[in-house]
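Note that one protein chain is taken out, while the other chains of the complex remain in position.
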Amino acid sequence: MYRDHLTGQPTWTAASVLLVALLVVPALGAAVVAVFPARRDRQARIVATGFAAVTFVLSLVPFFAGERAGGWFAYGGPRPTVPLMPWVNVDLPWVPALGLRFHLGVDGISYPLVVLTGLLTLLCCAYTVRKVPKGGGPGRTLSALLLILEVGVLGTFLSLDLILFFVFFEVVLLPMYAVIAGWGGSERRAAARKFVLYTLFGSVLLLLGVVLVVTKAGTGDLITLTGASGLTRTTQCVVFALLAVAFAVKAPLWPLHTWLPDAHTEAPTVGSVILAGVLLKMGTYGLIRVGVGVAPLGAEWAAPALGILAAIAILAGSLICLRQRDLKRLIAYSSVGHMGFVLLGIATLTVTGLQAALLGNVAHGLITGLLFFLAGTIKDRAGTGSLDQLSGLRETAPRLAGLFGFAAIASLGLPGLAGFWGEAFAVVAAVRRGGPLWLTLAILAAVGGALTAAYFLRLLRRLTHGPTTPTVHSLRPSIAAVEWFAWTPLILLTLAVGVIPALVLAGTALPLTTLLGGHP
Amino acid sequence: MTIADVLMIALGAVAVGAGALVVTSTHLVRSGLYLVVSLGAIAGLYLVLGAELVAWVQVLVYVGAVVVLLLFAVMLTRAPIGPSTDLDRPIGPSALIGAGVGLGLAALFADAFRWIEYPRGAPGTAERVGAEIFGTWVLPFEVLSILLLSALVGAIVLSRPDVGRREVKPDDPRETTDRAKEEDEEVPA
Amino acid sequence: MSQPVNHFALLPLYAAAGTAILAFLADLFVARRAATVAATALGGLATAILALVVGPEAGTFCTTGACSWVPTWPAAVTAALFAALTVGVLALSVPALRLGAAPVGEFCFLLACSMTGGVVIAYAGDLITLIVGLETLTLPLYVLVGLRRFGPVERAASASLTFFLISIVSTAVTLLGAALNYAATGSIHLALLHAASGPFARLAGVGVALLVIGLAFKVAAVPLHAWAPATYDGAPIPIAAYLSTASKLGGILALAAVVSRLDARAVTAVLAVLTMTIGNLVALRQSRMIRLLAWSSIAQAGYILAALALGAPGVTAALSYAVFFVVLEFVAFTVVVALRRPGADGGSLLDYRGAARRNPWLGAALVLSLAGLAGLPPGLAGLFAKLSVVNTLVQQNWSWLAAVVVLNAVIALAYYVRVAASLYSLPPRVGRSVADPVLLDAALHPRLPIARPVAATLAASVAVAVVLGFAPQLLFNALT
Partner (left out) sequence: MHVTIPYVIAAALFGLGVYGVARRRNAILVLMAVELMLNAVNLILVTADVSLRSALRGVPGEAWATPNSQAGSGGAFALFVIVLAAAEVGVGLAIVLQFYRVRRAVAIDEVPLDEERVSE
């Protein structure tokens, strides 16, 4: 495959068809669902779920079908001649005038995120078959939008061309706006507008950075650019600054996070799940793949600042959470803290740190996805998200309370569950990096971790224990089949990743080494 | 100072003086007449500069047609014969802008051409200009015919509201939809 | 001086001028509305096809070293676009013409004359032809803007007068610029334009700046924009569509012809920054649909000017942006025509509340075009347009201007999103909830039938926008 890339001759193997199909199937699904007549709304949502399921299955395939074996051993050669090597690769010219190639590929870094996206979209589509948020638009439109979001997110994770990356990065903007503004809560308009303006601000900086790289390096190909590229140090610093701010808005990193709580609070349940589960990952993934990969010198230059901001984010997120009175808002702010850990891992610029970041990414996607599903259910049934009116859940809905407790404990980072590894290794990586600065950051992050435990326990105490309020008393305790269907995979995966983190980390060490320019 | 220079200064003084009256006069009709004087003086300048054909066209088209059209406009809009009070805006920055543009341009020309004696070129007779137009500028000349035709048609259609008018004047929106149905050329969205 | 004329290269011009005559004759002899419109539309289509068939050719009407008629690919593509826009505007006008809003024959004739001017601009090789072409493009529009038999006649008349007065002043400024440049360098043919030397450099510089400023009136660049919103809003919607697409394209082509040969970077860059920033900021607080589109198109002209500020290297990006913009803007205007009663004006933004719920396809088309104008998917055409401008600016080391462009894109999104969202918003609650607001809304806003020509135009323009979105290389190839 790599030779094909060098000669520029596109070859159509089954694997490259697979990559294109990963994007075409959900896009087709969205188109099909959009033309369904209004009275067949429910069938349309089932069809959407079918398309999402096919996409999910397709997203699993690269692990088995790709030419991974070659990729595993190809990294042995001397640096920096051996570039990043995707398992599956497709490379076609699209707009030569802009230097845009349709270049997709999967490797160890993107594979877990691709699968996570496929899974969460499937779960959300399935959830939407039964539950369409009230007061919004038709359910089939929501399903179609979820599929379009999937196209954008998968495209972002798959692109190996900088400009293509940017294009897909932009694709998610308006559909997510529509999901929040169309099916959200009472303040949805303002929240959606805030989301879209912040994110667009981020993406225009991304645009500048991308164009700058393509202009200076003469190519947008991420394989060529990764590691030691021909960019000067100054260019790398400028590029990294632009890209880091762009991704920090999306991730989001303190102090650019203010759009997130509003968006999460107002978004419908599936919107929150997708937003937290996959959209935020685009920021951190971009920072690893594009930021660190393309401008390693710039990353080194900015690493201390990034680390300090990450530590502040962890502490700020936790402290704000301690004072939150709204369930969804609390989970949203906890995301800020968790993403802080991820960014801290990235900021260390070590393989361990980046692995921690990847793991944290996936774990956060699973756990926070689950938390938002549960919080959405509770909010829907109780009619309020205020913690003051929600207490004593254990009395009326023990199973719901139990699940929520499980998710909260996973989120606070109990060893043995998915949340633990990412955060622990981020701290470890910071300690290993050495020096007073990184040690301080590690300690601050550890304190932040403790605060995380504190606010989640406080949340559990108020929510599940305590006297039953009238709101909770009238709450319907049973859990529908579709809800079980949506939640079970997340619960199982939280356990599985917690026990065997290698599920995510297998095959990441070598590409990450390449990204870091060969310094482990 | 040659005779040509003296002539040009004299004609220029007339042109600029009359031009100043055009933009300051409080009589609409008088403004039009001053315009005739100014344009005529400019035609004289063309003659001195050796552009005979342009001078005659200036007299025929500008003085003969354009100014007459303008005076027609004055009459058709029932302008008062005497002085009017509402012709001007408050002076504001307009004098400043006008003076700035004029002086700036003059300085620019003076800077570029200095006080240098240029020979009088071959006169721009009808023959020479004709050769120029039909040798080099045929294309815009032909496009100009389209332009003039559209100006003609446009002027007619604007000033004759009855051209192509249909009997029914559908102000009523219901009527419009009825008519649409009647014609049966609609497709539902 | 006599020389053979390459009539084959002139076919687009003959077709365009022939269309005007054909419209006139059809009205005279057949005197049926449908026949006149069909003849004009066919003529327009023939012009477009001929422009593309002829393609690049040897120039004609040449003197030493330069030609007045220069058929190149960019010229052919833009000429075809002028013709296509004319046909589109004609189709959009059909419902109003059916009601007798304007005399059909004269309307078609004037539109075809304007198209001829556009074609001439596209191929023009000298300043005289360029200015005459520009005037031929604009002059019929003074009339068409004011040609209104019912509806807000008063507003149409004042729109026409405003447009006329400002336009002739701008023509005078353009001509002064050309004259100063001629006095300093002695060149009129575009191919012979060159920078002046010695004592005449300053004179020529002022001349070029005045040329650019005069032409900037035509593209409604700030601070020379005041006429545009009032004129667009007063004109019938199809004519407003023509003004903001074809007329603007004419101005851009003329500007491109000048700035690619003469150095006008400073003045163009200043105009660009002012235009996009002020255009976007004022657009934020517009409450009428057509005015909003007008201000947004002012801002869009700023992005094009930004590319033109680079001089020759930016021309391809500017032209491709212009083509993308024109297509998307035309889609927006087409949807507005489809949503309004024939002959009505654009109305306020409130009139569009919930329109997409009643009319999902129209809503989707408008969202596509607004997203494209904002430079976001699904309007991929707009995304690539912005990308090409930013790309060119960064390549030429004008990153600061690229940054201004992209930051403006953020401001612009705010109002595009506002309009798009209001299309999908639920009807407002009227008093106490006695009635179902959705039913009440449906009763208050009956679904208007869409005339077939309008529907066809919409389908065609959306198809073009989508194709350009997925295969922008077609356009980039055609313009280089």
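Going in written order, the chains are labelled A, B and C, and every chain counts its residues from 1.
Convention: contacts are C-beta pairs under 8 Å (C-beta built on N, C-alpha and C of every residue); 3 or more make two chains touch, one makes a residue touch a chain.
As the structure is a computational prediction, the values presented were derived from the model and not from experiment.
Chemist: Shown chains touched by the missing chain?
Modeler: Even though it is not drawn, that chain still touches B, C.
Chemist: Out of C:5, C:183 or C:364, which touches the unshown chain?
Modeler: The single option touching the absent chain is C:183.
Chemist: Out of C:165, C:266, C:312 or C:459, which is the one that touches the chain we can't see?
Modeler: Residue touching the absent chain, from the options given: C:165.
Chemist: By the contact definition given up top, give the residues of subunit C that touch the hidden chain.
Modeler: 63, 65-66, 128, 131-132, 135, 139, 142-143, 146, 153-155, 157-158, 160-162, 164-165, 168-169, 171-172, 175-176, 178-180, 182-183, 185-189, 192, 194, 196-200, 226, 229-230, 233, 286-288, 291, 348
Chemist: What residue numbers in subunit B mark contact with the hidden partner chain?
Modeler: 2, 4-5, 8-9, 12, 15-16, 19-20, 22-23, 28, 31-32, 35, 38-39, 42, 45-46, 48-51, 53-54, 57-58, 61-62, 65-66, 69-70, 72-74, 76-77, 79, 84, 86-89, 91-95, 97-106, 108-110, 113-122, 124, 128-129, 132-133, 136-137, 140-141, 144, 147-148, 151-152, 154-156, 158-159
Heads up, the rule we're going with is that only the chains that are shown with their structure count from here on.
Chemist: Per the centroid of Cα atoms for each chain, what is the distance between subunit A and subunit B, given in Å?
Modeler: So the centroids are 66 Å from each other.
Chemist: Report the inter-centroid distance (CA atoms only) between subunit B and subunit C in whole Å.
Modeler: That gives a centre separation of 27 Å.
Chemist: Write out the stretch or stretches of subunit B touching subunit C in their complex.
Modeler: Residues 108-109, 111-114, 131, 134-140, 143-144, 146-147, 149-151, 153-158, 161, 163-166, 168-171, 173, 176-177, 179-180, 183, 185-189.
Chemist: Quick check on the complex: what are the subunit C residues that touch subunit B?
Modeler: Residue positions touching the partner: 1-2, 13, 17, 20, 24, 61, 63, 68-69, 95, 98-100, 102-106, 109-110, 113-114, 116-117, 120, 126, 128-129, 132-133, 135-136, 139-140, 142-143, 146-147, 149-150, 180, 183-184, 199-200, 202-203, 206, 338, 341-343, 359, 361-362, 447-452, 455.
Chemist: Give every residue of subunit C touching subunit A within the complex, in rising order.
Modeler: 371, 376-378, 380, 383-384, 386-388, 390-391, 394-395, 399, 402-403, 406-407, 409-410, 413-414, 417-418, 421, 424, 472-473, 476-477, 480
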